[in-house]
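Mind having a look at this structure? Questions to follow.
Missing here is one protein chain; the remaining ones are kept as they sit in the complex.
Letters are used for the chains, namely A and B, taken in the order the chains are written, and counting of residues starts over at 1 for each.
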Amino acid sequence: MRRREFLKAGMVGGTAVAVGGPFVLRQADAQNPIKIGLPTVLSGGNAQYGTQAKRACQLFGKEVNARGGILGRPVEFIYEDTGADPATAVRKAQKLVEKDGVKILTGTVLSSEALAVSAKCPEWKVILMSTINGAGALTAKSYNRYFFRVNTSGPMGARAVSLYLAEAPMKRFFGLGSDYAWGRDSVASFSAQIVAAKKEVVGRDYPPVGTKDFASYIGKIRQSRAEGCYLVLPGQDATIFLKQAHQFGLTREVKPIMEIVELENIKAVGEAMVGTIGSSRYPFTVDTPKNRDFVKRFHAMHGVYPDMFDGETYEGLEWLAQVMQKAGTADDVEKIIAAWEDSSYEGLEGPFFMRKCDHQAVQPGFAVEVVKDPAYPHPVPKILATYPGDRVTPKCRTEEFV
Amino acid sequence: MAIFVEQLLNALALAGLLFLVSAGLSLVFGILRVVNFAHGVFYMLGAYLGFTTVAVSGWFWPALLVVPPVVGVVGALLEASTLRFIYRRPPIYQLLLTFGLALILEESVRVLYGPTAKGIDPPPLLEGAIGIAGTLYPRYRLFLIVLSLAVGAAVWLFLQKTRSGLVIRAVAQNSEMADCLGADIARVRTWVFGAACALAGLGGVAAAPMTTAYLGMGIGVIVDAFVVVVIGGLGSIPGSMAGSLIVGAAQTWGAYYLPETAMVIMYAVMGAILIFRPWGLFGEEE
Partner (left out) sequence: MNGPRALALAALAALAALPWVLARHQLSILTDLLIFGLFALSLDLIMGYTGMVSFGHAAYFGLGAYGSALVLVHSGQPVPVALLAGALLAGVVALPVGWFSTRATGIYFAMLTLAFAQLLYTVAYKWRDLTGGSDGLAGVPKTTLFWGGPSLATPHAYYFLVTACVVLALLLCRALVRSPFGRALQAIRENERRFVALGRAARPFKLVVFVIAAALAGLAGALFAPFRGFASPEVMFWVLSGQGLMMVLTGGIGTLIGPILGAMVFILIQEVLSSYTEHWMIFSGAVFVLMVIFLPGGLVGTARRLVTRA
């Protein structure tokens, strides 16, 4: 065998081992576990969100299995990387359903992924539990009864900030949202509520996702003489914007207001983010006994403080376990749906209620400010105001508020 | 007036950054005839290594000096261990190979640094903004403009005025002829590839205080850089400079005056130029 042929043979053999090996390992795992599938983003620019979902699952899985599982069965999570592509997300979700036999999907990151997967759930007869997706449409125009949203939606976040700003002295606002559904819808929702509060939106702009230089937008915001700038930018874009706005000295003139205040951003931007206000779907500084204990356990396992989707995903899983206990089944999807509808749950951040009419979880909304706190290695979100669920949740199957 | 000056500076700063990335891409194409898809990943590698250097030394300036050679060595090693064997194939194979390298490097950076973006502060000297023509402008961006002009001049002088530059230009013109005349083609290729990667690394370090170091920054910039290089004409350094200015201006002014076109204006400009000059502004018909 000549060298080149040897190498070829080696490659083929190596691939066969790589492909075949894990199958064997997985076969050994019997005892009928409850499988939960996560078609989530684990590579590329949005990987931080998938990583958060995964961290929450790891903690929940360890704890629940130590207590004997759900209904006496261990819980097993199967992670699949979608690479932030909806086509791959559907393919992976279908694989989880058809091959692994999961009845519960969760962990979808992008709205487009969630909408695509959710539309397939009635056909597959599985539940998609959102703990990350913000698009209002998921529980409104695109509602189907196999979709449950445990997390605060985008319009709910915009609502919480608007309620806070209605009482703040600022009067003139600029809306800056990424050029896709979330950014545009949230800026629209925010504008409507600010105008309703007799204040003014002096400008709006929609930079493309992945913008690396915001200088032009910063110039526009400054000229608009706004007092506050409402930002609806996904993680990385928000980090870059805040860095550059700080360098331009904009943050001294215009208050940054973010629809989601994330630890990921705070860590990357650093002190320049102190003073930023906004809403948080789950601020880890919520002072409930349940949350204090959770933060401690989470930090012990992962060595970091839980970010928004760590908390929201953990809450979703805990609620789901409670629902499965109540329904007495982890396999009969129809029974799980029936048990979940109109049920209550005491979450980390306060009381939750799953509305039957649109499967949106009613839950508290938070306005927060980024502050320095010597107890933590980085600035943290401090809670400025907490709004009860009925004030921040939109009317059923709409994105509008009373 | 203030707005105009500010937008002009914005365009120049972005053009400077684009030039640092695209100059190397253009060189590699001109001399190796390789469309290097991995070029953007070397830019990203530069930004992350810059973060590490700043974190370790507590200073920004050493990063600017240390990181480019390191990235250059990584690039040269990869060229010598992979690309070297396939120069005789059609260019599309080299693109595929560099795509594979880009995947490996991108993911390796994630394994090493994790998914969170890494911020670098500008050096104290360049912190904050100064008043120019009635507007506040960040010092760091002014530095970027100066840096890219200096690098552009240095590369051009090197190619035009030194003996090594002469050999490189000879290989670019006709590699077989240069081979006959005694130039060590393999060595020239490795050096040029390494130097181009070092330039990308320099761009990455320079970009980090402005954009932070983040995953995906390489993929994001490589498409822009391709557009720059194609507008300017492949293999031409003055072309890269012109292309950078055009793309920088299109992106900043487009975002300002025609915000709805921000996603696509760069491609529209490239399309328009190629329709009238199918070989780019400074390129030669093949």
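Basically, a residue touches a chain if its C-beta (ideal position, glycine included) is under 8 Å from a C-beta of that chain, and two chains touch if they have at least 3 such contacts.
Nothing here was measured: the structure is a model prediction, and the numbers come from that model.
Contact with the omitted chain, checked across B:Leu101, B:Val155 or B:Val221, is made by B:Leu101.
Of the listed residues B:Phe4, B:Trp61, B:Phe85 or B:Tyr257, the one in contact with the hidden chain in the full complex is B:Phe85. Listed by residue number, the positions of subunit B touching the unshown chain are 29, 35, 82, 85-86, 89, 91-93, 95-97, 99-104, 106-108, 110-111, 223, 226-227, 230, 234, 260, 263-264, 267-268, 270-271, 274-275, 278-280, 286. In the full complex, subunit A touches the omitted chain through residues 4, 7-8, 11, 15, 18-19, 22, 42-43, 79-81, 83, 85-87, 90-91, 94-95, 97-99, 111-112, 115-116, 118-120, 123, 135, 137, 142, 179-181, 184.
The working rule: only the chains that are shown with their structure count from here on.
Across the complex, subunit A is touched by residues 3, 6-7, 10, 13-14, 17, 107, 110, 115-119, 121-122, 128-129, 136-138, 140-141, 207, 210-212, 214-217, 220-221, 251-253, 255-256, 259-260, 262-263 of subunit B.
By the touch criterion given at the top, residues 43-45, 47-48, 51, 179, 205-208, 210-213, 215-217, 219-220, 223, 235-236, 239-240, 243-244, 247-249, 264, 267-270 of subunit A touch subunit B in their complex.
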